[in-house]
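Apart from one protein chain that is not included, each protein chain of the complex appears where it belongs.
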Amino acid sequence: MIYSRLLLATSLAAVATLAACNREERELRPSPSASQVVNQAQVSGLNPGANPLPTPPTPSIYEESAYAVSEGKTLFGQYNCSGCHANGGGGIGPPLMDNNWIYGSQPQNIFTTIVEGRPNGMPSFRNRIPEYQVWELVAYVRSLSGLLPKDVAPSRNDQLYVKPPEASMPKQTPTGITGEPSK
Amino acid sequence: MEQVRERPVLDVSGLPSVAFGKSNTTWLANVLYMMIEGTMFALLFASYFYLRTRTDSWPPVQDPPLLTYGVINGIVFLLSLIPARYAQKVAPTGDRGRIRLALTGLALFAIVNMVLRGFELANLNCRWYDNAYGSIMWSLIGLHTGHLITEFIETVSILGIAFTPKMEGTRLADVAINSDYWYFVVGSAVLMDFIIYGTTRFL
Amino acid sequence: MAISEPIVLPHATDEVRLARTWAQPRGFWGWFMNVHHTAIGVRFMVTSFIFFLLGGVLAAMIRLQLSRPENHAIGPDLYNQIFTIHGSTMIFLFAVPMMFQGFGVYVVPLICGTRNIAFPRLNAFSYYIYVVGGLLLWVGLFLKTGADAGWFAYTPLSGPQFTPGKRSDFWAQMITFTEVSALGVAICLATTILRQRAPGMTLNRMPIILWEKLVLSFMVIFAMPAVMVVSSMLLMDRTINTQFFNPANGGDVLLYQHLFWFFGHPEVYIIFLPGAAIVSTLVPVFARRHIFGHLAIVTSVVATGFLGFGVWVHHMFATGIPQMSASFFTAATLMIVLPTAVQFYCWIATIWNGRLQMKLPMLWVFGFFFVFLIGGLSGVMLASVPVDWQVHDTFFVVAHFHYVLIGGALFPMFAGLYYWVPKITGRMMNDLLGKVHFWLFFIGFNMTFFTMHFLGLRGMPRRVYTYPPEMHWGGLNMLASVGALFMAAGLIVFIVNFFQSKARGTLAGPNPWAAGSLEWATSSPPPDYNFTELFTVNGREPLWDNAPNQPIVSGVRDDIPEVLITNSLDSEPQHKDEMPGASIWPFLTSITVSIAFIWSIFSPWGIAYGAIPVVITLIGWLWPRGHSPAPRQPALEGRWSK
Partner (left out) sequence: MIAASSPMRAAAVLASFFQGEHNSLHPAGPFSSNIEWLYWVIFWIVFVAFVLTILAFARASAKTYSRAEEMLPIMKDEEGDRKAKWAVGTAITVTVLTLFAVLFMSVITGKKVEGMTSSNPVTIQITGHQWWWEVIYPNPQADQTVITANEIHIPVGKPVVILTSSADVIHSFWAPSVHGKRDLIPGYSSAFWIQVDQPGTYPGRCAEFCGLQHAHMGFSIIAEDEATFEAWEQQQLKPAPDPTDAEAQHGREVFLTHTCVMCHTIRGTDAGSRVGPDLTHLASRNMIAAETLPNTTGALAGWIVDPQRIKPGNKMTPNPLAPDDLNALVTYLRTLQ
């Protein structure tokens, strides 16, 4: 019947165009290894390029999953990151929504910053936060300055409106130590 | 079924094939369509007053929208009823020249309305993301602007047809119906202006 | 309009010419150009039945998951998507498109005795846009983007903070698609009923099904905008940061519930009234008697249409609304029982004074009586605020609305299908298989859903993906799940029956049920021009009431697709209208509109840029073209007078 052919063709076409997205993947039960708190001894340093950086998960399931980034956004508030960085605008700590990166904009750099801490006040969360949650926070922090795709970055929260949500941030070009591998 | 070849008949061959006014089916459809859109406006108005009850002052933090452009645009809307009514009057005559004149007038008014609407939007004194007040204001004016643009495109399209010989028969009725729809756009604009510019000043 | 003396018709029934004038294109592209209401009506029915089966598969998965306590067959994430898509599919993609659009588009022009529905291209467009909406929801499910906040998607759970990603956006745009479709069909049906009835079919003689479709069209026109408004607000909250439902910024989550249920409650009557219409159509046919209380039933239907808009708050009794307004809405809810009760009494009276033939469609009507009665009466219990506090959002409510919706829509739907499929395919359905289908479905249905009343009273909340064994809900749930198997078996029997009858059922002939309405006055299936001769009407059941020499209409042209337009009240001929013919533009427009809507999920600019192709296709649609202008009568100003 021409009917079923039509339905089939249309749905196949639609599936094909959208099939490649992990945006809606929800990893409710993280793997045991990702559940471990991060505890490796590392040297805190100002030149992250010289240190062995943690390997980001491949494929970057956290940066492609709207759910993971949204979890990161929740944790950002619950773990009181907003106490110093406000909603990304900065306060005691530096703003996170601008394009200036002191210790690098790559996921590995941010991971190290959270786990190791940095001089001048950034505490170390070593031993406190399971690895998967650190990656969720990393993904969220990157979304703050528009480094994630718009359909993954979070929309507004149900709270007072102080700044455009991450999904509405213009994409920025990181400056400072970008953490890009040197050529 | 048995075929009765010899029966009394109701002979309708003398009836016209074009109707103006209420007996035209497109007229009826247009009325039904206006009911749908009218319901949407009504629901947004209701939401507006509902949200009003959820804060102490109205507007909550902003200044009310700037009155000037709203009033000017309201007056222009009311004046635009003249070409709309004229179009409705000349449509049944089939005089293509005068139909063109009327529709051109209407389209020009719509352009002025849209330009003024741009100034209105720039002087609402709120953004849609500020708070729920801003959201409902922008939704109201946005919905109406959508209608305004739609009606403009429709008028221009009919104007285009009026330059061809196809402007005859039911197309003439469409010219008249287009004016009905313009009345709706004007009516909803006046009501919306009252809510946006009026109620923000005394609610 | 004078009726002439009997004359010999010259050539008024030139079937060849009619067939050529009204012919719909064939072939692959012809399929997309067809605008005849029988074709579009059947498409609505088939497509919505496919969605019904898909929704049924999800229901089976729900029953599988709930059959045992602490079952881990389906996780919470998938389960939430499953029940949300199940509900949304059944309401938006099955019940309304089947009962309102499907049956309405197919039978209304036939019962009116006209040759096509008014605005056939809008009607075709409504079909395509509905299909896209359905595909959007289902493709979403397969991409793990299935909506997961329940079929009424309460904020803030469905909002930007608690549903990351695009799940709610897909749901919200699906709503837009399906409601645009319903609204388009409402315009077509209302215009057809008001302006294209056969001469003599005055409002007083109008069959109840036309009354109900008319009331329904107006209910759609006033109810559907509410859900479009509210789903658009949700979408804007999620994509462009409006604050409608954000309490921290002056928004209000109950606003969502008010707007949604202002649509949602009329919606259940939009689903039930077509069922009641089918029952009111079938009861007189199979009781072999005019329906008792035509006026009472019509009044009830109109009253339901009005009252349906005044009861929405009874979905919100548990939100802590003030006692006074709660009592008001209890009263309104109890009041709406009355029109339905009146219809029940009139049906009983009709059967009481008739000569009942228990043919297959009537069996389903009796299923409707039994099932819907239970659902209606448990509705009386729910109308009471204190009782509602206990059973709201439990399986008692799940049982109630399945009794009302399956009772009020699905049983009449099968009655209607067994009744009209012979008209659609030209062949009778098998009687024995139909009975097997009925009993399997009836027993299974009651097993599944009657049980749920007890589960609800025993405290099982709805929408739980599992439950602890200590609650002792396992036995009843297992019973309910077994019932679902019976229903599934019944549906398989129906599908087998349909295809078998389509292939080699007995030929139906024009009027297998000796019914009285005009759709039985033409061949089965009807030709593309519906009627060779256009009838005039002399009673509520024209084929029963018409005099043997009832006049027929002459003078409607058969060289162009022309229909007779009559006036709304007393069906006097007013003028003739040329119907638009087959066209690809409605399909193209539905594609461009779909692109704009789907684009808007991902970027607010989608609506702005997407509007450009929409305008282009709309101009293409409406630009006059085609055959050379037919010679026309002089135009007349104002109301045409005799």
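Note that the chains are named A, B and C in the order they appear, and that numbering of residues resets to 1 at the start of each chain.
What we mean here is this: a residue touches a chain if its C-beta (ideal position, glycine included) is under 8 Å from a C-beta of that chain, and two chains touch if they have at least 3 such contacts.
This structure is a prediction, so every number in the text was calculated from the model and none was measured.
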{"item": "Chains in view touching the one left out", "value": "A, C"}
{"item": "Contacting the left-out chain in the complete assembly, out of C:Pro97, C:Gly516, C:Pro561 or C:Gly610", "value": "C:Gly516"}
{"item": "Candidates C:Arg17, C:Arg68, C:His290 or C:Arg557 - the one touching the absent chain", "value": "C:His290"}
{"item": "Residue touching the undisplayed chain, where the options are C:Val46, C:Val464 or C:Ile560", "value": "C:Val464"}
{"item": "Omitted-chain contact residue, chosen from C:Gly75, C:Gly310, C:Pro510 or C:Pro527", "value": "C:Gly75"}
{"item": "Residue of C:Gly41, C:Pro156 or C:Gly308 touching the missing chain in the full complex", "value": "C:Pro156"}
{"item": "Touch residues of chain A, complete complex, unshown partner", "value": "26, 28-30, 32, 35-37, 78-79, 127-130, 133, 158"}
{"item": "Positions on chain C contacted by the hidden chain, ascending", "value": "75-77, 80, 149-150, 154, 156-157, 161-162, 247-248, 251-254, 284, 287-290, 292-293, 296, 318-320, 323, 326-327, 330-331, 334-335, 337-338, 341-342, 344-346, 348-349, 351-358, 366, 369-370, 373-374, 377-378, 380-381, 383-394, 454, 457-459, 461-468, 470-476, 478, 514, 516, 541, 544-545"}
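The working rule: only the chains that are shown with their structure count from here on.
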{"item": "Touch-based graph of the chains, sorted into line, ring, star, complete or other", "value": "complete"}
{"item": "Centroid spacing, where centroids are CA-atom means, of chain B and chain C in whole angstrom", "value": "30"}
{"item": "Separation of chain A from chain B, taking each centre as the mean of its C-alpha atoms, in whole Å", "value": "47"}
{"item": "In chain C, residues with contacts to at least two other chains", "value": "237, 240-241, 243, 246, 249"}
{"item": "Multi-chain contact sites of chain A, meaning residues that touch two or more partners", "value": "156, 161, 164"}
{"item": "Residues of chain B touching chain C in the complex", "value": "1, 4-23, 25, 28-29, 32-33, 35-37, 39-40, 43-44, 47, 50-51, 54-55, 60, 92, 94, 128-136, 138-139, 153, 157, 161, 166, 168-173"}
{"item": "Touching residues on chain C, where the partner in the complex is chain B", "value": "1-9, 12, 118-119, 183, 186-187, 190-191, 194-195, 199, 217, 221-222, 224-226, 228-229, 233, 236-237, 240-244, 246, 249-252, 255, 258-259, 262, 510, 521, 536, 548-556, 562, 564-565, 567, 573-578, 615, 619, 622-624, 629-630, 632-640"}
{"item": "In the complex, chain B residues that touch chain A", "value": "129-131"}
